[in-house]
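My questions all concern the structure below.
Only a single protein chain was left out; the remaining protein chains are all shown in position.
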Amino acid sequence: MNQRDLTYAKWIGLISGAILLFAAVTEYWPASGTSLNWLTLEEARLEAGRQEKPVFVDVYADWCGPCKQMERTVFPADSVRDLLSGRFVLAKINGDDPLTGDSLKKQFGIRAYPTYIVLSPTGKERKRRVGFINKTSLVSWLSDSAGVRILSWPELNNAAMTARTLHRRIMVLVLQSGEDLEHANTMFEGQKVAEAIGKFYVPTLLVRGNSGEESLLSQIAASPRTQMSEVIVLESNGKEVGRFFIDRQMQFRSFALENKLVELAKK
Amino acid sequence: MEFRRQWTVAAFFIPIGLGALTTIMLVPMALIQPVYDFARNAAQINLSMVVPFAAALFCGGIISIDVKEGWLRTLLIRPITRQQYLLIKLAAAFSSVVITIVVAGVIPNIAVGAFFAKGVVRYEIGPILVAHTLFLLQALLIIGLLVFFSCWMPGIFNMVLLAAWYIAAASIGSYLQSRFWSSEWLMLLRDFLFPSGFTSALEMILGNAGTPTSELAWGFAALGFSFALAFWSVTRIEVDKSSE
Partner (left out) sequence: MASAIHAQNIGKTFNPGSKNSVQALRDVSFEVQQGEIVGLIGPNGAGKSTLLRILLGFLNADKGGSVSILSQHPESLEARRGIGYQADTQFRSPGVRTSAFLELHALLAGNADPTDEVTAVLRHFNLLNAAARKLSALSKGMRQKIELAVAFVGSPKVVFLDEPTASLDPPSVFELREFLTQQKEKGTTVFFSSHNLTEVENVCDRVLFILDGTLVAEHSLAGTPPGFLEESFRKHLVERKPS
């Protein structure tokens, strides 16, 4: 045998060639399974109420590249397809639809394509993502439902009732869209802030664009649409104590938010 | 012998230094995370720091130094093939990287989890084992690439090259993603910028995103090719280049 023997190199090369081929086939082979069953938003809402499943809404446009790429590479992947078809009712909204596009865009506050929104079976926005998402992130984003704890805050009416019995004030958090949910969650579920809320308030959450919440928003005189989330503190009888926007400083320093909440609690 | 030659005095500082760095990284994570997930944090520190750094520091000049010092020449006068030499070399390098992962990746993770974590510590043996297996595979992949490089270029250069490759792959990847999403071929090219099969497989597993069959296959194919290249280059090079 020669010192420059190449047996290992050849065999390893050959085997990896085979694995590469296998990888290419599994990755790029057209998905064989059934395609996803996309409905219109109206159909999906009815269906979701019936099956008690959340709705996954895909807001797209024909000219949008990332949308096409999602369509081609992400949705057909087994893991994504199984999750979507198993746990959600699916709806597609063409943002450029001449009949319904504009009103739906306005209703959901769509600023870019693609936008993905998860609605609860009753039609309330649970979470939202904008732009291309690779399949791993999409799956973990969709499966992570326990994370957003502020969604379990009582609704405004219930909160008002609880507040009366506990003699506390109501803290209304107004979000501009479901896109802010996760961010708001990390802020308000942070230890110190959550303690302050638990001590002084009954919290409730309103998300702009959720069906049925527009009237509540006007009832508490929420400020008109801006980029920022707003906190409104009410007496249990509904009288306003104070309000503030969640500014940049609060986003980065939780004690600023905590201080503000304590201050309004004692006012 | 090969293993011992790797552990010069300087080499002892590699795992310790990396360990200190990872501890510094992990402590703030432990303080803010509501759930201290052992496997996830391990993935974060090992894949981004410990594995590439350890591999680069131990293997950047794995072959070129042997050529320069005349060590390879003294070995090859004996009846051993160059492939046997490389196998031993790989085993030694791999053990060094494993030790570094334990010292700099595993121990700080356990310690920080035990002493600093504010939230719940999640400790699931399955994902942890899978994650660490994938780190080892990723380490092998980088070692294979570095062997290939170091057959042709000196060590420092290889470390720079590896770092440049990492950065370039990330930035070109996101550039292609943002500008050329409509071109099928350029997007295909994106998949080949850096062999990331094991990394994305791990992401999928930790994200509960199903079985990463094709990702793992990409990873193994890349691993195999890097080894094939490494073995091929070792049999090609001139081992005694110093001039008269």
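So that you can tell them apart, the chains are marked A and B in the order they are listed, and the count of residues begins at 1 in each.
FYI, a contact is a pair of C-beta atoms (placed from the backbone, for glycine too) under 8 Å apart; a residue touches a chain by one contact, two chains touch by 3 or more.
Since we're looking at a predicted model, the values are computed, not measured.
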Sole residue of A:N2, A:S218 or A:N237 that reaches the chain not shown, by the stated touch rule: A:N2
For chain A, the residues touching the chain missing from this view: 1-4
Positions on chain B where the hidden chain makes contact: 1, 4-5, 7-8, 69-71, 73-81, 238-242, 244
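Note that only the chains that are shown with their structure count from here on.
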Where chain A and chain B are represented by their mean Cα positions, the distance between them in whole Å: 35
Touch list for chain B against partner chain A, complex: 34, 76, 80-83, 87, 118, 177, 181-182, 187, 191, 197, 200, 203-204, 207-211, 213-214, 217-218, 220-225, 227-229, 231-232, 235-236
Chain A to chain B touching residues, read off their complex: 1-10, 12-13, 15-17, 19-20, 22-23, 26-27, 65-66, 68-69, 73, 77-80, 82, 132, 135-140, 143, 189, 191
